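One protein chain is absent from this view; the other protein chains keep their places.
Letters A, B, C and D name the chains as they come in the text, with residue numbers starting at 1 for each one.
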Amino acid sequence: MLINCVAYQNGEKLADIPIADISEYVTRPDCFVWVALRDATDAELQEMQMEFNLHELAVEDAHHGHQRPKIEEYGDSLFAVMHLPEMDDKGELNIGEISIFVGNNYVLSVRNRSRQDFLGVRSRCEREPDLLRQGAGFVLYALMDAVVDRYFPFVDALESELETVEAQIFVKGSARANIERMYALKRNTMVLKHAVAPLMEAVSKLHGGRVPHVCASSQEYFRDVDDHLVRINASIDSIRDTINTAVQVNLSMVTIEENETTKRLAAWAGIFAVATAFAGIWGMNFKNMPELQWEYGYPAALFFITAVCGLLFRRFKRAGWL
Amino acid sequence: MLINCVAYQNGEKLADIPIADISEYVTRPDCFVWVALRDATDAELQEMQMEFNLHELAVEDAHHGHQRPKIEEYGDSLFAVMHLPEMDDKGELNIGEISIFVGNNYVLSVRNRSRQDFLGVRSRCEREPDLLRQGAGFVLYALMDAVVDRYFPFVDALESELETVEAQIFVKGSARANIERMYALKRNTMVLKHAVAPLMEAVSKLHGGRVPHVCASSQEYFRDVDDHLVRINASIDSIRDTINTAVQVNLSMVTIEENETTKRLAAWAGIFAVATAFAGIWGMNFKNMPELQWEYGYPAALFFITAVCGLLFRRFKRAGWL
Amino acid sequence: MLINCVAYQNGEKLADIPIADISEYVTRPDCFVWVALRDATDAELQEMQMEFNLHELAVEDAHHGHQRPKIEEYGDSLFAVMHLPEMDDKGELNIGEISIFVGNNYVLSVRNRSRQDFLGVRSRCEREPDLLRQGAGFVLYALMDAVVDRYFPFVDALESELETVEAQIFVKGSARANIERMYALKRNTMVLKHAVAPLMEAVSKLHGGRVPHVCASSQEYFRDVDDHLVRINASIDSIRDTINTAVQVNLSMVTIEENETTKRLAAWAGIFAVATAFAGIWGMNFKNMPELQWEYGYPAALFFITAVCGLLFRRFKRAGWL
Amino acid sequence: MLINCVAYQNGEKLADIPIADISEYVTRPDCFVWVALRDATDAELQEMQMEFNLHELAVEDAHHGHQRPKIEEYGDSLFAVMHLPEMDDKGELNIGEISIFVGNNYVLSVRNRSRQDFLGVRSRCEREPDLLRQGAGFVLYALMDAVVDRYFPFVDALESELETVEAQIFVKGSARANIERMYALKRNTMVLKHAVAPLMEAVSKLHGGRVPHVCASSQEYFRDVDDHLVRINASIDSIRDTINTAVQVNLSMVTIEENETTKRLAAWAGIFAVATAFAGIWGMNFKNMPELQWEYGYPAALFFITAVCGLLFRRFKRAGWL
Partner (left out) sequence: MLINCVAYQNGEKLADIPIADISEYVTRPDCFVWVALRDATDAELQEMQMEFNLHELAVEDAHHGHQRPKIEEYGDSLFAVMHLPEMDDKGELNIGEISIFVGNNYVLSVRNRSRQDFLGVRSRCEREPDLLRQGAGFVLYALMDAVVDRYFPFVDALESELETVEAQIFVKGSARANIERMYALKRNTMVLKHAVAPLMEAVSKLHGGRVPHVCASSQEYFRDVDDHLVRINASIDSIRDTINTAVQVNLSMVTIEENETTKRLAAWAGIFAVATAFAGIWGMNFKNMPELQWEYGYPAALFFITAVCGLLFRRFKRAGWL
């Protein structure tokens, strides 16, 4: 579905143009065309391929989707794929995709399986003609920056979930719930990692060393995107590392708790075993058991048993078993 | 066993040719020969070695089989080995092999221990003479692409097996079955990893930097294969990482379950130990135990014991031990 | 908030100058201006941006804060961000930030969320005009050196906390406290790691190979800072590695302790079960049980039971179960 | 001990020569000398050092032995050390050593602490004069190839031992034996790893980039050796990785087994505790316990107790505890 198709000159919007006119505007030296598609059909992509003279393999990737994030050079043009993480209504993390074709005189973005639009990026660019004058490379930057900015809330969500789990780690009886949450957290972290790490690697080639021509004049901006990605990636790695430790600590806590349970069980079992043993002894049927005949034998026995059990109770209490 | 032996010119099929004529066609400047063998015998390989002037070490590797995936340059020609994973009838993962010799004017593929043929690759190539015109390098690409495409279903199978196991991880009593499945999954993942990782490393040298001459004109296609391999490899690493966490989580779950069992055991043991202790006390043979003489002593005792046990039951229930 | 704004010439302090005069002094060839801000407002930063002609992206970073440590080149000038760890009143580790802009003729430092000032750095520099003559690059070094020197006490604190925990690892009954402290220690170590590792990577580019012009004459000093960072980083890695082992060892100790508890429980349970079993046997109501009629049957039975229990006690004692 | 000392010309054996004549043959342009020593004495090594003009440090290494595998350049000559693993009569893995000095016109091999000879290598070389004509570099290759070929059976042995252990992992009651075997396996794997990994690193410098002059004409052969080493190394890493997982899985199995034991214990203890409790209740000495007077009270009680225990048994059976 076509969202919009606009021609720019010297950083200023020239006009909304029909698709058929694209190839004409693209040949004008100081002009570029910026097209946005959404869930593009096969026919739309083929039309674009002809208008912009896109490489077959890149179009195929945009069509099939489910690519890993990457930036590929095809001659003078670039093909970029980025992931768009999205929390669906059930709280599951889904991954949409945006494919961007960039040439000297055009930008074509194709958004798939995502409900987030990039209209804001276009209007912000149009408000800053000084920057937009840098051309298609700057539009690529603006789109990337917008995508990467959308990663931050996910990292924040993962970090706050981690903090919630951490607060529960040393609470007794929560081990099972903790471990389930940690596992889910780890999974989501990996989903985000797969969006960030390959993109970081790709963006690092857009500044510093040999840079594709179309991005050359916006190098410092791409370094800024790279810096954001490095920061996000470091946070993700830190979360993963912490989860690994937390899983181990959680296991330790379960084992410690089990040890405490065993001790408590041992203590009470011991106390009642002693009572039962003494009761058993005075329940023996020997003919000659003088204490059985005593007037106060019974209360004395009860007192004795209670005393022994009380003594044990105190010892166990002191040893921290109860 | 010879499957077919065809000469091509300008991307068009020229003719099926007898093996003896190969050396003649190979010398024609704009012509190349594409030979496919299957489970080649020693004699067949020697014949090919002479026709194509192959390097002794490469022929030896193709003969012995059980190589790791690799791409080696011998002067102007290339020697590639790829793994062909195959699920046998018992559901075990077996690894066949395809060895490919590529020169400026020839492609020779030798398939070993695999039931999958590559006839589809040849017919697809013949339907696209524009691409096939790129020569032997493009055939290498087409074969590689076909091999790599066959890895995807295996990755999908591993991922769906992983999801099945994950769904079982937090189910009580399934720990033993889980751990067995995870271990099998890990093994299969490693088999696939050994097919993918070395190949990825090798293919990455067929585009970008210094590229063997025969592949130079098809660089973007090899980058596409590389991209697929990187994607598969990332999935495999992700599966392995998840299994490692899952094994740990599974161990935690077992320990948590054991703790719960111990608590339940402790609770019931405690309740019956109390009943036994009281029964033991009233079973003592002291002469003077007034309550034994009471009219309703027995039901009172039963009620008392039941009450105490009930009280304990409620406390344990509340504490989550029962 | 402006802290001070001073112009220097040939390593000597020229004068405290008003902000408005900065742009004038900056153009003098052998003169540089050193400005220090604290928790700078938006307006202050914009003023500085104009006076020093700073790059928009760098100013944005300094304004937003929460950057990872880095050193970026913008044309001839450098933009550095460093973390300032600080123990707050509750003993929590907080991270402040200092952003430094360095050009050929100026240094601008902006300190955020930190109570530590750098007045000492300025006065030390003014006491060494020979070194200060090297210019803005040396001031950058002096500030970096001061920041890095503040990391050492934190590393020392982590190491001594680690030693305290280690001394507790093999003490019985301290597992729960240990694991909590180790976890907190790991977290703090990671906070420091995030301050040190990226900075180390960045500083390593200020000496040796291609060095930014402004730092070229102070290369050996930056190598010294780098060396300190490498040392700190090695200590941090060593602490992390040790904690990982310690967590595992702690788990082993808990399991060993549990084993000992189980054995002790088994031993006492065994002893009392034997007593109860014998008492139960002599409590049976068979008519013909000769020993019940013996004169000294009861003491004999008591003696027998005590003897058996004593024997068991000795055996368990020897086996190390009690 | 001298094994043999032969001069070759144009790939053909010239003559067995006495040691004293070595220096003469070495100076002939198209001739080279191949000497093999075994457990060389100090005197023999000094003699060789003079004849071949070997570097003092290399001779020292060959003399002391216990080097790690390596290939070092001394001017125009090479010094290589390789490990020779050997299973001794007790089934322990011992490591012998072969040191090889290679110059333009000589090869000197010194074998230490190993019962395996390399006579086969010499005779195979002599049967292939075409290859032997490549000179001393080819002899180095032939020796390396022979050494590396001897690693394969060890890898196979480790792999089959691993398979045996894996088949035992999920068998109950074998955990202790498994863990001992896995530990021994890990140790042996590491011994082999130390033989392979440094050698692989060293051989990788004998082909591809800047190659020592003496090896230049045999590059493709050294790449073949490298390929074998990479394959072996990958197998070793795979074994190590699998052992690590297997150790964890084994621990999980033990914990699972312990859980099952605990449950079974809990079940039987519960059943008998119930029986004992009821028996205890009917063993109380209350005067007024009507059921004690019933004609069929006793069988009814027995039936009741059996019924309750049977019920419990069925429930535990169903819950999988028994």
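Methods note: contacts are C-beta pairs under 8 Å (C-beta built on N, C-alpha and C of every residue); 3 or more make two chains touch, one makes a residue touch a chain.
Fair warning: this is a prediction, and the values are worked out from it, not measured in the lab.
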Residue among C:Thr27, C:Ser123 or C:Asn288 that touches the chain left out of view: C:Asn288
Touching residue (missing chain; options D:Ala175, D:Leu199, D:Val225 or D:Leu312): D:Ala175
Touch with the omitted chain, as defined above, among D:Val230, D:Ala275 or D:Leu322: D:Ala275
From C:Leu2, C:Val249 or C:Cys309, residue that would touch the chain that is not displayed: C:Val249
Positions on chain C contacted by the hidden chain, ascending: 166, 169-170, 220-221, 223-224, 227, 230-231, 234, 238, 241-242, 245-246, 248-249, 251-253, 255-256, 258-259, 262-263, 265-266, 269-270, 273-274, 276-277, 280-281, 283-289, 320
Interface with the undisplayed chain - residues on chain D: 55, 57, 67-68, 70, 72, 74, 173, 175-176, 179-180, 182-183, 186-187, 190, 194, 198, 244, 247-248, 250-251, 254-255, 257-258, 261-262, 264-265, 268-269, 272-273, 275-276, 279-280, 282-285, 289, 291-298, 301-302, 305
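Rule of thumb we're sticking to: only the chains that are shown with their structure count from here on.
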Shared interface numbering between chain C and chain A [over half = same, under half = different]: different
When chain A is superposed on chain D by its C-alpha atoms, the rotation angle in degrees, nearest 5: 145
Far-end chain from chain B, centres as C-alpha averages: C
Euclidean distance of C-alpha centroids - chain A vs chain B, Å: 25
Rounded Å distance, chain C centre to chain D centre (Cα mean): 40
In chain C, residues with contacts to at least two other chains: 283
